[in-house]
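Only one protein chain is missing from this complex, and each of the others stays in its spot.
Going by the order they are written in, the chains are A and B; count residues from 1 in each one.
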Amino acid sequence: MQRLKSSSGAAIPGCRRASARRGRSATLSLLSGLLILVAAAIAQTASEKPSDDVRRVGARLQCQCGCKDSLSTCSMLECSFSKPSKERIARMQAAGFSDAQIIQAFVRDNGQGIYLSPPSALGWIVPYVSLGFGLIVIWGFVKKYRKPKPLAELGSAQADDPALEQYKEQIEEDLKKLD
Amino acid sequence: MENLGSLAILLAFCAAIYAAVASITGRIKRKPFLVVSGARAVYAVWSLITIGAAILVFAIMTGDFRFAYVAEHSNKAMPILYKFTAWWGGQEGSLLFWSWLLSTYAAVVTYTNRRKHRDMMPYVIGVLATIQTFFLMLNNFIANPFQMLAQDRLIVSVPDGNGLSPLLQYPSMAIHPPMLYLGYVGFAVPFAFAMASLITRQPGEGWIHTTRRWTLVTWLFQSCGIMLGMGWAYHVLGWGGSWGWDPVENASLLPWLSGTAFLHSVMMQEKKGMMKVWNMVLVSATFLLALFGTAITRGGLVQSVHAFARSDIGKYFVAFLALGIAFSAYMILDRLDYLKSENQLESVVSRESSFLFNNLILLASCFAVLWGTLFPVISEYLNNNKISLDADWYNRVMVPIGLFLLFLTGVGPLFAWRRTSIDSLRRNFQMPGIAALVLAGALFAAGVHNFYALVAFGFCLFVALTVIMEFVKGGKSIAAKNDMNLVRAMVELTHRNTRRYGGYLVHMGIVLLFIGFTGNAFKQSEVKELNPGGTMQVGHYNLKMVGLDQSENDLYQSHSATLEVSKNGEVLGFLKPERRFYKSSRESTSEIGLRTRLNEDLYLNFAGMSDDNQRAVIQAFVNPLVTWQWIGGLVLIAGTLVCLVPSKVKLQYARTEVVGYTTKHATIEK
Partner (left out) sequence: MIIILAAVLAILVIAFILGVRQKDLPEPEPESPFRHLDDRKAAIYESLRDLQFEYRVGKLSEEDYQTSKRDLQKELAVVLAEVDKLKAQLAVSLGVGVNGTARPASPKPARPAGTVCPSCGAKFERELKFCGECGKPMQVAK
């Protein structure tokens, strides 16, 4: 659960000695861009912590800022895409649009690529199929290792067991020592 | 400085290779000199990595911003504690931390077993040193923490660093990563023992005692890590919950689940010499899942909100994982004859079968989580269909599985080893079963109509009663025999068999955790933009904003709201949620306002300011029963600690003596 955000992007961590300068300047330009936003940042809207409704719709839409996350999970602060989009979802919901209509609007504006489908049936079936498979394995295990029941003489076996008879005395003696 | 650090980890790399090669060759060629020097190389690796780490930490502490790592992950204004935690705050440092922990484990294992497992230890060292070599390879050549900032081939320094992510500047976050890493890394030890026992075809289960203890220690750290992470998410992230089924969270859960399965099924091997192949598979799977978890956290194998560095380190992990899978699979398949079961199942209704089901459920949940983590990747790869799984999906898949697991937690210990007749079952099930049904009925009548919640509460009571009965029955028996009061008798009982009764305590912790989880079903939340003087309502609480302040210091700017909390017109107190904006990292964090009671938490989050910068956006949550989650976590940890205490009763019996061999009286510790 190491939740970490590298706010300046991946410029620094990957740098080799030679490329450090380039990385640094890239960071700096990114930084100056962000600095302008600093003043506004403190006045963050509810879009930073979207409501469950916004999150539900946002999960179906991919963020276009370059990350691979959905709108609801994009972690970039002041993301140029996810932040206004979340606000747009909230506004449309307030205006009474349905989830499907909102998603449609986004697809219209950004192309089909933005849509993230919910998990298909495969997503549901596989965990339970694995459970069923496990049950079969257990059944096989039990079948293989189940001790065959001695036929009739369940009670008399104890007297007839020569191996046990031979050591019985010693076992009893040792057992007494245990308590 | 930086050169010395680089040299230290480079030497460590060489020493680790030497340790692996020397130990294994020494063992095969029967050269005690090589074996001893291999073991010494393990200590050398530890010392060298310690030197390297000390140099890095020193650079962070003194603010040597020529180091790229220091400039990226710390700054001058950070408190000293968080400067120290910056050691594992970034990619290179955390991998060095991994290496250091592994070398510490290896050194401790080598030292504590210096007179034990003579024929097996060289291989244990060999396996551990191989893993160590991999991580030192990463430390040296892929993610070197001693890189300098350079401009035109000249080493330069920046005036101040970026600082550690403020989300991590929180006390439990200072110990959460070390705990979790101790867990991840520690699973290498049982794996090494398992592989060594396979290679040497150890007769008997003696090595299991050592392995089980190490697994338990590691499991304890992993549990602590997960609980701390949940606590951190709840108190810092401000979304009102503690578990979001994020890939990184899932990654920490995977080895925990398979490790739990191993701790249970290993009893089958100890008691009856069965399921040896399965246990080998579990030990290997647990270690590989821990590696997988590291790869997710560190390598961005699966895209996650929180896997921070999107570097190419993932492919090295994939390669090493593949190697690990191939090696362990080969070892197990090659030694199948040695892993033959020594015993049979006497009856289908027995403790043995309950372990089978326990393993099935733990593994199924492990697989479901793994599947959920990988499914989006697989799906996109297969048919280019982008999907996303939300927390809802996990909840729907995992809740039934989790409830069944809870049920088994209660049922398992009621079955006797070998066989359990209907008569025995009736004795044990009747009382808790009826009580659980009565509770579920009563809750239904009282207006709780959530099916899962009813089942969960019923099972919780059932399991709690069975655990209590175990303690009371056992305690009574001892009390009668030794003439002591019941409480002392129960302590005595636990002390006599710490493993079993510690285990029951862990089960009790699980029950409390489930009580906390079930509370989620009754969560209420509300969001509102408030002016000073404005009011809102959540659950049966009335909130009134009485103040909205701004302040600023060296590290951050903050907005805070003061809210008066009242219930039925009676003022209960004030809460002060706050939002901070950290200057150097340009990230904002929440300081939530929390009113904790055993029955429910009132949780206020300052989500931000409204667009016109006039009103505060306040999110309010009522989280029933959350506190039981934390209590459950503590009980679980306490129970695990009890398991680690050596049992008081030791079996004193005469070993078989042979002239020319050892003639000591042996003590078997449980």
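Of note:
The working rule: a contact is a pair of C-beta atoms (placed from the backbone, for glycine too) under 8 Å apart; a residue touches a chain by one contact, two chains touch by 3 or more.
Remember, predicted model here, so these are calculated numbers, not experimental data.
In the complete complex, the hidden chain is touched by one of B:R66, B:R335, B:K386 or B:R418, namely B:R418.
Summary of contacts with the chain left out: across B:I24, B:L48, B:A86 or B:I515, the touching residue is B:L48.
Touching the omitted chain from chain B are residues 3-4, 7-8, 11, 15, 18, 32-33, 36-37, 40-41, 43-44, 47-48, 51, 115, 118, 203-206, 270-271, 273, 343, 346, 414, 416-421, 423-424, 427-428, 473-474, 476-477, 651, 653-662, 666, 668, 670.
Taking the whole complex into account, chain A touches the unshown chain at residues 148, 150, 157-158, 160-164, 166-168, 170-171, 174-175, 178-179.
Here is the rule we use: only the chains that are shown with their structure count from here on.
Interface of chain A with chain B (complex): residues 1-8, 10, 12-18, 20-21, 24, 34, 38, 41-46, 48-49, 51-52, 55-56, 59-60, 62, 67-70, 72-75, 77, 113, 115-120, 122-124, 126-127, 130-131, 134-135, 137-138, 141-142, 145-147, 174, 177-178. Residues 68, 71-72, 89-92, 94, 143, 147-153, 158, 162, 165, 167-168, 176-177, 180, 225-226, 229-230, 232-233, 237-239, 246, 248-249, 252, 274, 297, 303, 305-311, 341, 343-346, 348, 353, 356-357, 360, 363-364, 367-368, 371-372, 375, 379, 385-390, 393, 397, 401, 525, 527, 529, 557, 559, 579, 581, 583, 585-588, 605, 607-611, 613, 617, 619, 651-653 of chain B are the ones touching chain A in the complex.
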